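A single protein chain has been removed from this complex, and every other one stays in its place.
On to chain A.
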Amino acid sequence: MARRDGRSANQLRPPQVELRPLQRADGSARFRFGDCTVLAAVYGPKEPRTRHRELCDRCTLDVVVRPRVGIPGPQERQMEALLARQLEYVVLATEYPRTQISVIVQMSCCDGSTAAVAGNAAHLALLDAGVAMKATAMCVALGVKLSPEPVIWLDPTELEEAQCDALISLSMDGSRRRQVLQGVSRHGVFPRVSRRGNGASAALWDSGQVLEAFMRMSLQKRLEGFLKPNA
């Protein structure tokens, strides 16, 4: 079944990244898939706000998600939990004992697969801040539609998400083909994706590699001005 914007089922929207849009934060990044934009800022490692949050052998990762309008509600709490799990997996927390790393995520423009875009923005903000990590994980969202025939769409827009029966946001390490974490971001019928997803899983790893290559390219552009040896 053709998608509204002409993409195939396994095609991502063009990604865009802006590194360090905020000057005062230790690290920041703005990531977009098509129209969906999220800004993430990282403050840390720094002193924990209250003594009882201090962990003696590792850092505390504090994720705050702010919606585009309104007060944060249960959806934002769910996204915070999802992002916290994804980031705790990759950040080497034992390098920074007794400190706190705050990740603040602000939704700018929501157009589907917001959890994946938020995950990418948070990850890139941590990279910009220079926080020690053990892998490069990029997130992609999947939408599963069961009727009229089962199909899996990569990176759904908001309209497509409304038609889907289940949404999955995956975080993976594309170059090593290792799935870092899987999160289900919307309740719904959760079908057995593995059985019918052979084409989808190959497309998934490919998209992970595409995103990683894209990240390398953006980092190269950002760093080469500053870090080439003075000629």
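Throughout what follows, a residue touches a chain if its C-beta (ideal position, glycine included) is under 8 Å from a C-beta of that chain, and two chains touch if they have at least 3 such contacts; residues count from 1.
In the analysis below, contacts and distances are computed from a predicted model.
The chain not displayed here is annotated in its UniProt record as "Ribosomal RNA-processing protein 40", chosen from "Ribosomal RNA-processing protein 40", "Protein YIF1", "Thioredoxin domain-containing protein" or "Cardiotrophin-2".
Here the missing chain is touched by one residue of A:64, A:109, A:127 or A:151, and it is A:127. Among A:44, A:143 or A:208, the one in contact with the hidden chain is A:44. Contact with the chain not shown here comes from a single listed residue; of A:62, A:88 or A:212, that residue is A:212.
Hidden from this view is one chain, which touches chain A at 20, 26-27, 44-47, 56, 90, 92, 95-99, 127-136, 173, 175-176, 212, 215-216, 219-220, 222-228, 230-231.
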